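The structure's right below; bear with me while I get my questions together.
The other protein chains are all here in position, but one chain of the complex has been omitted.
A and B are the chain letters, set down in written order, and residue numbers restart from 1 in every chain.
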Amino acid sequence: MAGSPSRDNAAHSARAPWLTLKTREMLEAWLFVSPTFIGFLIFFLGPLVAIFYYSTTEWNLLSQQATFVGLRNFENALLENPDFWHVVRNSVIFALGLVPLNMALALSLALALSRPFFGVVFFRTVFFAPVVTSAIAWAIVWKFMLQGQGGAVNQMLAWIGIDGPNWLREPNWAMAAVIVTRVIKMVGLNMILYIAALQSIPRDYEEAATLEGASRWQVFRMITWPLLAPTTLVIMVLTTIGSFKVFDHIYQMTGGGPENGTLVLAFYIYQQGFKFFNVGYAAALALIMFAIVMVLTLAQVMLRRRDME
Amino acid sequence: MTARRTEIVYRICWTIALLLLAVPFIFPFLWMISGGFKSTTEIFGAPTLIPRVWRFENFVEVFTYQPFARQYFNSLYIAATVTVLTLFIASLAGYALARIRFAGAGLLMLFLVMALMVPEEVTIIPNFFLIRAMGLIDTHWPLILLPVFGPQGVVATFLMRQFFLALPKELEDAGKMDGLSRFGVWLKIALPMSRPALAAVAIITFLHSWNLFLEPLIFLSSLEKFTLPLALSNFNDSYGLPLWNLQLAATSLAVVPILIIYLIAQRQIIESFALSGVKG
Partner (left out) sequence: MKTAMKLALSALALCALPVQSPAQELRMTVWTGNDAHLKMLNGIAAGFIAKHPGVTVKFETVPVADYTQKLTFQVAGGNAPDIAWMMEDAAPAFENAGLLMDIGPTLKATEGYSFEDFSEPAMALWQKDGKIYGVPFSTSPFLIYYNKDMFDKAGLEDPNQLAAKGEWNMQKFQDVAKKVTEANPGKWGFEFKDGEGYASRMTHALLPPVRAYGGDLWANGQCGLDKPEAVAAIKQLHDMVFKDKSIVPPGEQGDYFSGNSAMTVNQISRASKMPEAGFKWGIAPLPSGPAGEAPVIGQAALTVFASGKNTELAAQLVAEMTSKDNVAVMAQFFPPARKSVLESDAFVNSNKLIPPEQMKSVAAAIVNGRVHPSHEHVPQIFAAMAPRVDALWRADADVEEALKGVCAAIQPLL
């Protein structure tokens, strides 16, 4: 191909005879990626740059006047407004509760469901079903089931003699409820990622180890777990970012309450920007969120890399 | 023999444990459907799974309380549009990134990875002003543009690229010999071979759009322009009272068709998500 520009040109003679093959390839490539690239510039990179500017202004959506205030919004968030640290604390608790629970459950399910047995398809289908369901629908139903009295959950707890709390009205229970229902909603996704990874591990390794008398636990600890490490990293990064993004679930189930007990960062940004119209402050919060997500991602990747060395 | 028996006992224990664990995954769907058939009085009374009185009118009233049919249609056509546009744009870009070595490709990939990591909540504020400047507030345009060009579109691009990388090149080279342009090769040879990838992208893109919430919440204000998730969360009567039974009936109407499709095509759907998760 490379040696026959003339023939290639003959095929496209009407088009661009003056271009060399290389230039034309490049042009073609950029034309192919241009919709993605232009959209990316307009709807992602532009806004990302703009948010740096927004965060230095005081801007009320209604009066539409932006005043430059320097780092005032950041000072307000980091130093003055007690809500901010409360929100960060909530977000961290949410992540610390959700990520380990989600991953442990996902891995256990995957270990149980990665080999064929009677009913395996049924179980996989069941555990994955909430993933395809809208988060809003999921939250509506759980909110309904978690009512203090007459809620289905407390009704079931009563059968086994437990007097269930008023789930969504007590800050700590509400946080627990939000975490657990979110895990049930999303665990299927991580489960199938683990199943895919488990199925790609050659069976010989484990069989060899078993023949040598290793227990199930030893096989898992010494062989399976290390081989799963790359998958675990991907899942950990995605789940952590996902936990900081959670919005619709909180919006529908608790609205950030009670007593701001489930007010997490994504919801706080929405509240400040689109409920109170403090555009500048919300932009500063969004930048902080951006930084947190970036640092977390990098930290996890680096930690993992050190571990493997 | 004893090992065999332990194995069987072990299996049975696992199955029972899994069945118990499955309860919180299945029960909400059953409870949703049952609640949708209950009367207001019953919904506040002692709960039972089977409604004492089946109130089918709920499913009629859903359509009179809100323009629910219209909202349903909105969600359908928006999700379909987003899916078609994403398939087109992502497969174009994915093909170029997989097949052509060109200056700037590395940088572009880096940018796209970044777009993947940044939550929508971060860019939503400037995007609101951008959409406003375009005069597109309270239209369906932002619900199409932002997902197509946002993180979801990037996921699709990576998926397509990954797939094209794994495709054998020979057929395409043959096509080129026969005088097909680059675009022709993409359209006539590469695309037809990538049906599995296109299906996977279509499934995850459609569901993502179907379940989208933050963008409709911010950009839409007229009832007849609402999409399903927004309509569901708004199931209050005209005075703002929550209407549990109607809300659950509407939620059933929104969720059950998707669940049925999922049950029919569960293998394909689960695989699509597995692909999107390990995209690289």
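Please note the rule applied: a residue touches a chain if its C-beta (ideal position, glycine included) is under 8 Å from a C-beta of that chain, and two chains touch if they have at least 3 such contacts.
In this text, all values refer to a predicted model and were calculated from it rather than measured experimentally.
The hidden chain makes contact, of the residues B:Leu19, B:Ala98, B:Leu116 or B:Leu136, with B:Leu136. Note that of B:Arg55, B:Arg99, B:Arg161 or B:Arg182, the residue touching the chain absent from this view is B:Arg182.
Considering the full assembly, A:Asn166 is the residue among A:Ser108, A:Asn166 or A:Thr297 that touches the omitted chain. Checked against the full complex, the one of A:Ser114, A:Thr133, A:Gln147 or A:Thr224 touching the unshown chain is A:Gln147. Listed for subunit B, the residues touching the missing chain in the whole complex are 40-41, 43-44, 64-66, 85, 88-89, 92, 131-132, 134-139, 141, 145, 181-183, 218-219, 221-223, 234, 236-242, 244. Where subunit A meets the omitted chain, the residues involved are 15, 28, 31-32, 34-35, 38, 60-64, 147-150, 166-169, 171, 255, 257-261, 263, 271, 274-277.
Just so we're on the same page, only the chains that are shown with their structure count from here on.
Subunit A and subunit B, compared by their mean Cα positions, are separated by 15 Å.
Residues 1, 11-12, 15, 25-26, 28-30, 32-33, 35-37, 39-40, 42-48, 50-51, 54, 109, 112, 117, 119, 121, 123-138, 140-142, 144-145, 150-152, 155, 184, 189-190, 192-193, 195-196, 231, 234-235, 238, 241, 244-245, 247-248, 251-252, 265-266, 269-270, 273-274, 279, 282-283, 286-287, 289-290, 293-294, 297 of subunit A are the ones that touch subunit B when the two sit in their complex. Only residues 11, 14-15, 18, 21-22, 24-29, 31-32, 35, 44-47, 88-90, 92-93, 95-97, 100-105, 108, 111-112, 115, 117-130, 145-146, 148-150, 153-154, 157, 173, 176, 179, 181-183, 186, 207, 210-211, 213-214, 217-218, 228-230, 232-233, 244, 247-248, 251, 254-255, 258-259, 262-263, 266, 269-270, 273-274, 277-278 of subunit B touch subunit A when the two sit together in their complex.
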